[in-house]
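A single protein chain has been omitted; all remaining protein chains appear in their positions.
Right, chain A next:
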Amino acid sequence: MAYFMLFLGLSFVLGSLAVASNPSPYYGVVGLVVGSVVGCGWLVSLGVSFVSLVLFMVYLGGMLVVFVYSVSLAADPFPEAWGDWRVVGYGMGLVVVVVVGVVVGGFVEWWKVGAVTVDGGGMFAVRLDFSGVAVFYSWGVGMFLVAGWGLLLALFVVLELVRGLSRGAIRAV
């Protein structure tokens, strides 16, 4: 099971590398989808399934879907995939940076995996993350209202940014 966790951790880094090496956005979104799926698997392996499902539905099913639609605005006649020499050079450079950072930082107790699960605490009717997020509606109701207000304001921000015509904020003419 520890090897599965290590595989998920490595896949998470590889998904992030696929986005950071800046290929054409059609291929960058693939890296983000892989990274979020692997991240959800990681959280499920640790026992917190609710935050994993929240990530799946809100991030992958909400935000990334909108990003995939918006990628249609970024059309290249010849999209650069990960086999292109520019993208490969970027990827190798980023890997070198991370390796140098790890070596310079020092391998302090690197053999420890560092993963604790919530399954070993006994039998509970409600898991750790379910009861934790339920605090959002009881003691955290102030932040709940602030977050809802922020989301409502974001709608109006988007409306004003894309309004255009002669009263828009971003116009060249």
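Going forward, contacts are C-beta pairs under 8 Å (C-beta built on N, C-alpha and C of every residue); 3 or more make two chains touch, one makes a residue touch a chain; residues count from 1.
Just so we're on the same page, contacts and distances are computed from a predicted model.
Novice: Report the protein name recorded by UniProt for the chain absent from the figure; options are "Mitochondrial inner membrane protease subunit 2", "NADH-ubiquinone oxidoreductase chain 4L", "NEDD8-activating enzyme E1 regulatory subunit" or "Glutamine synthetase".
Specialist: Going by its UniProt entry, the chain not pictured is "NADH-ubiquinone oxidoreductase chain 4L".
Novice: Spell out the interface residues on chain A facing the chain that's missing from view.
Specialist: Answer for chain A: residues 5-6, 9-10, 12-13, 15-17, 19-22, 24-25, 28-29, 31-32, 35-36, 39, 42-43, 46-48, 50-51, 54-55, 58-59, 62-64, 66-67, 70-71, 73-74, 76, 86, 90, 94, 97-98, 101-102, 105, 108-110, 112-118, 121, 128-129, 131-133, 135-136, 139-140, 143, 147, 150-151, 153-155, 157-158, 161-162, 164, 168-172 touch the chain left out.
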